[in-house]
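Yeah, one chain of the complex is gone here, protein chain that is, but the others are all in their spots.
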Amino acid sequence: MGELANQIVQGVLVGGLYAMYAMGLSLSVGVMRFVNIAHGDLIVLFSFLILALIHATGIGALPATLMTLPIAFVGGYFLQRFLLQRVLGQGVLPIILVTFGLSIIIQNGLLGTFGADTRRVSGGGFETATLRIGGGINIGVLPLTIFIVAILMVLALDWLLYRTRLGARIRAVSDDPATANLVGLPSARVYATAMGIVGVTIAISAGFMSIWTNFDPTAGPSRLLIAFEAVVLGGLGSLWGTLVGGIILGVAQALGAQIDVSWQLLAGHIVFLVIFLARPEGLFPKY
Amino acid sequence: MQHPNRLWIVYLARAALFAAAVVMAVAPMLLATRDIAILTEFLSLLTIAIMWNLLAGYADIVSVGQHAFVGVGAYALFGFAAIAHVDPYLAIPLSALVALVVALPVMVIIFRLRTAYLAVGSWVVAETIMLAAGKLSAFGGGSGISLPVSVVRGFGSRVTERYATIYWIAFAVAALALVATWLLMRSRIGLGLTAMRDNEEGAGVVGVNLIGLRVLCFLWTAPFLGLAGAVITLQKLRVSPPASFSIIDWTVYVIFIVVIGGIGSFEGPIIGTVVFFLIREYLSEIGVWHFIILGVLSIAVVLIEPRGLWGLVRRLLPADVIPISRRRRVRR
Partner (left out) sequence: MDALLDITDLSVSYGPFHALGPVSLTVGAGEIVSIIGANGAGKSSLMKAIVGQAGRSEGKIVFEGEDITARTTAQIARAGIALVPEGRRLFPSLTVEENLRIGWEVGRQGAFGFDEIYALFPALAERRTLHVRHLSGGQQQMVALGRGLLANPKLLLCDEISLGLAPVVIADLYRIIPEIRDRGIGIVIVEQDITRSLAVADRFYCLLEGRVNLSGRPTNTNRDEVARHYFGM
């Protein structure tokens, strides 16, 4: 019984990381109405960037991650402004093909640069610290931190979207880009800013992922699938829903792993498909 | 009179296509075993490319999960031939049937997603099917299993003979896929599909049944992908989740083939497959870079000429090389 409770707690905590992966995707789905196939690969790209920064300068994982945040914002901004914007509003196919091509380029660029080895970033002992709460439940300090940061990210994005002038602009452009242009709000620039914010969420999740889990150049797609599942489970565009979706997947995987380690991933996908068939609009639909 | 004297090029291209088909029909009598193996792969990829083009180029189903049906076909072939001991030649069409049956529930799932999200949704489904295939202990679980020698022998006792037989099966599958899909495109259904490709809303307004066409196309492709999976298994002589359900081989390459060749045209996948094999033959030793070249090339195509290489060529020509409109003669 204690063991089962412990597994559920671990699953919930993993869900925090999954929600982090998904938050940026949720934003791009909610605002720009497309799924970036390269989303997972961008997370992995930033994990390698953080790794390279640590190797080059000898700084710790936290400052390295913080250093990548501005890079991620600018990168996201320009990616949207000069590549994705050019194929937006032309139907589904071009945007999928472009982000798909990007995904393959990133994966193979990383393979060529860093090799196929599995990597991990050291958190300086932080990642092994554990809190014992009794009842057979142990909580890792790192997973707990990630979970708390994920909640803070939801709060921050929620505040940004619904309490700030920038947020109102983003929602306006998301509602109707043509009318936004009409009232003098250049939708292309607002989209680019939103993608910059997506970039920041990518860099934050990359920082935590690189300490907590192993990664290699081809680890992107599995992150994309998890992020996508969390977004759809939560209801497209709902940030709190995305967090819940991530937790459901984390718990499903943890319980699947109880049957057999090889059931971990499959259990997550099956739970996703079952809930999706029952509620295609997600648990917390916004529209 | 945009292209007054270029009709001869079209006729020449048609003649060349016909000649290529004739040569390919007798290729095992002409070529070495290694070349036959490459041509077999070519035909399998061509089959898959034709199907992906039908979905993404016409029916607006941009799937990133069609490798699922290739894998299902592969596993079905193994199941019938090696486990149920069905005649291996009969196992091939049966594997198409299984792919069709699996396509039904898959369709129920992914068609609930709006088209923008269907791509990743189909990928999730494919991933799930692959992981589930790894749970089948009779099929070797996660590490896969080889076709028994008895089954392999059924296609010829000597290696050269077997290569030739499998080649002809691949040829028959590709020819069937090509001709049947061509006939589909020339039918009234094809007219609706072309209307849908050009302007989906407009097509809906003039009474084209969009959902019906999508369902038809999705179910149309599944058995052909299953057949391709069966052929590939005969060639590779084993099934395993990562190889039989390879997203790189049966989806990533295929998307590059169709996009670079020319999406939404009948000639595109053929040209794309030829170009892809040339790139693979000459550039595969540069490893990851050939992927990067393919990726950059396909993004460039989307940005510059969305109709791909065939779109570039077609501008100079007065007619399609493979005509799918029912006008017999080209008038200008």
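Going by the order they are written in, the chains are A and B; count residues from 1 in each one.
The criterion applied here is as follows: a contact is a pair of C-beta atoms (placed from the backbone, for glycine too) under 8 Å apart; a residue touches a chain by one contact, two chains touch by 3 or more.
Model, not experiment: these values are computed from the prediction.
Participant: Which shown chains does the hidden chain touch?
Facilitator: Result: the unshown chain touches A.
Participant: Identify the residue among A:47, A:107, A:174 or A:210 that touches the chain left out of the display.
Facilitator: Counting the whole complex, the residue in contact with the absent chain is A:174.
Participant: For the chain that got dropped from the picture, name the residues of chain A it touches.
Facilitator: The list for chain A reads 165, 168-169, 171-172, 174-176, 178-187.
To be clear about the criterion, only the chains that are shown with their structure count from here on.
Participant: Quick one: report the Å distance separating chain A from chain B, using the average Cα coordinate of each chain.
Facilitator: Those two chain centres are 33 Å apart.
Participant: Spell out the residues on chain A that touch chain B in their complex, using ranges where they run on.
Facilitator: So the residues of chain A in touch with chain B come to 29, 33-35, 37, 83, 86-87, 91-98, 100-102, 104-105, 107-109, 111-112, 221, 224-225, 228-229, 232, 236, 262, 265-266, 269-270, 272-273, 276-277, 280.
Participant: Mind pulling up the chain B residues that touch chain A in the complex?
Facilitator: Where chain B meets chain A, its residues are 56, 60, 62, 64, 108-109, 112-113, 115-117, 119-121, 123-125, 127-128, 131-132, 134-135, 142, 200, 247, 252, 255, 259, 263, 287-289, 291-292, 294-296, 298-299, 302-303, 306.
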